[in-house]
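Note that one protein chain is taken out, while the other chains of the complex remain in position.
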Amino acid sequence: MQAVRYARPSSVEEAVDLLEQGGDRARVLAGGTDLIVLARERRIDVDLFVDVKALEPLTAIRYDPADGLAIGAAAPCYRIAADPAVQEHYPCLIDCATLIGGVAIQGRASLGGNLCNASPAGDGIPALIALGTTVEIAGPKGRRTVAAEAFCTGPGRNVLTSGEFVVALRAPPPSDRAGAAFRRFIPRGEMDIAVTNAAVHLRFDGDRVASARVAVGAVAPMPLLVEEAGAALAGTPLSEATIAAAAAAARAAARPIDDMRGTVKQRRHLAGVLVTRCIRIAAERAGVQP
Amino acid sequence: MTEAAGTRRIVVEATINGEPQEFLADERDSLLEALRDRIGLMGVKEGCNNGNCGACTVILDGRLVCACLVMAAEVEGSAITTIEGIASSDGLHPLQQAFLEDAALQCGVCTPGFIVAAKALLDVNPHPAEDDVRLWLAGNLCRCTGYDKIVQAVLDAAGDGKESA
Partner (left out) sequence: MVTAEKPYKVVGTRPIRPDGTDKVTGRANYGADIRLPGMLYGRVKRSPIAHGKIKRIDASKALALPGVRAVMTAEDLPRKGRREFAPLGSVKISLATLSGNVMARDKVRYEGHAVAAVCATDPHVAEDALDLIEVEYEELPPVLHADEAMLASAPLIDEELHTREMATGESAEEPSNVAMHFVTEMGDVEAGFAEAEIVLERSFKTKMVHQGYIEPHNATAFWRHDGGLEIWCSTQATFVMRDHLAGLLEHPVSKIRVTPQEIGGGFGGKISVYLEPLAAVLSRKTGKPVKMTLTRDEVFRATGPTSGTAIRVKLGAKRDGTLVAAEGELVYEAGAFPGSPVAAGVRCIFTAYAIPNQRIDGYDVLVNKPKVQPYRAPGASAACFATDSVMDELAERLDLDPIALRLKNAAVEGTRSADGAAFGVIGNRDCLQAIQSSPHYRSELQGPNRGRGVAHGYWYNAGLESSAYASVNSDGTVALVLGSPDIGGTRASIAMQLAETLGIPAERVIPQVVDTDSVGFTSVTGGSRTAFAGGWAAHEAGLDLRQQLAARAAKIWGVEAEQVRYRDDAVIVGPAGEDGGERSITFTELAAKLARTGGMIVGRADSNHASAAPTFATHVVDVEVDPETGKVEILRYTAAQDVGTAIHPSYVEGQIQGGVSQGVGWALNEEYRFDEKGRMENASFLDYRMPTALDLPMIETVLVEVPNPGHPYGVRGVGEVPIVPPLAAVANAVHAATGHRFTELPISPAAVLEKLLPGEE
């Protein structure tokens, strides 16, 4: 581990100050499952960890039928997975909160951290995008929000500027006859980085798909919202043809690379497979038989 | 150990295996390094130091964590259970007994992590099915046993009705 200091601010303002003073070499420590490894292996230069887990807004999970869900950016996956409101209204988040790493990783890792880490393959990000989540950011100039799909700007890069950090993730209130799902593909049963992942949110009006949001990960420098795939589904009842069209749109949007975790051909193909699988599960969760 | 460049000592108070303790750590120590090098709890093993093998699994405030992915400074005021805290003065924990009887270890270096993880499982799910055990233990690598006897030992420890309180 490089020489790093540790601070545990007791207010959001104090955290902003510490991060602003620390500049590029100050990093927010939430679950630490990515950050500590990056710092230890000297893949990033860091001299200050700002532990935000003492800050209530960063650890709270709140649900309100009118406002929707607010997940503190540092709330660990196991608490998200155990939250009754999340279980009832946002099963798509349960999909990812129970898949990131193993049990011991879920004891620490947070969806906010997963998002900020901005891995193209981050298993929390497609679900946040599909759900239409907004990211609440605190910084020297106060608060601002960014749509989840606009948050990541490249591998390991995001929109945060000096002194800024993510406070909470806000998902809109659930609608009747809506459903969402997240799936990923990994070579082993657990403990792998996704070769490809995907999430789909469907809202129905009768049998007709009123709106659809389709997100895929690990097929581009950042997780993608595939609007063409959503458009292929929206406006008509779900059919094999529309599902195939959405899958084709996901494949077309994919611009993956060959690396040690997967090939271009494999990833593009999987984008279609996983989007298809997610559509079926999302529809089922919405109470619609595809 | 003398002070050297780039080292900065911090004092951490935590309850470790039921005993309140105050220990000196380096500010850049992980919990794993602090438990081993500063406190001497050598049952917590290092296999990968990046959260991918589970050999350093401990229970931190009731949650299973990889000690290599926690900074020592973070555990101020926390309660930690390591493999050294699993057996009681009355004897071995049923999981430990089951591991012995079922020959669920070969080299033994992954064993502390498996037993701590399995204890956390039985604490929340006293009668897991085989699939539950395999999923829960997927973060713990064993290279000697093929997992067969480990999974069996956890099922046996649960089946005996001897699961932990």
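Every chain is named by a letter (A and B) in the order it is written, and numbering of its residues begins at 1.
The rule we apply is simple: a residue touches a chain if its C-beta (ideal position, glycine included) is under 8 Å from a C-beta of that chain, and two chains touch if they have at least 3 such contacts.
Bear in mind that the values here come from a model prediction, so they are computed numbers and not experimental data.
**Q** Touch as defined at the start, partner being the missing chain; which of B:I16, B:I83, B:A120 or B:A158 qualifies?
**A** Touching the chain that is not displayed is residue B:I83.
**Q** State which residues belonging to chain A touch the missing partner chain.
**A** Contacting residues on chain A, toward the hidden partner: 1-3, 41, 185, 187-193, 195, 251, 259-263, 265-266, 268-270, 273.
**Q** Residue by residue, what part of chain B touches the chain that was omitted?
**A** Spelled out for chain B, the touching residues are 1-2, 4-7, 26, 28-29, 33, 36-37, 40-50, 52-53, 55, 82-84, 86-87, 92, 96, 99-103, 105-112, 115, 130, 133-135, 137-152.
By definition in this document, only the chains that are shown with their structure count from here on.
**Q** Round to the nearest whole Å and give the separation of the Cα centres of chain A and chain B.
**A** From the centre of chain A to the centre of chain B is 29 Å.
**Q** Which of the residues in chain A come into contact with chain B in the complex?
**A** Those residues of chain A that touch chain B are 1-6, 8, 29, 31-33, 36-37, 40-41, 49, 51, 53, 76, 78, 101-105, 107-108, 189-191.
**Q** Can you list the residues on chain B that touch chain A in the complex?
**A** 6-8, 10, 27-30, 49-52, 54, 57, 60, 63-66, 68-71, 73-74, 76, 117, 120-121, 134-136, 138-140
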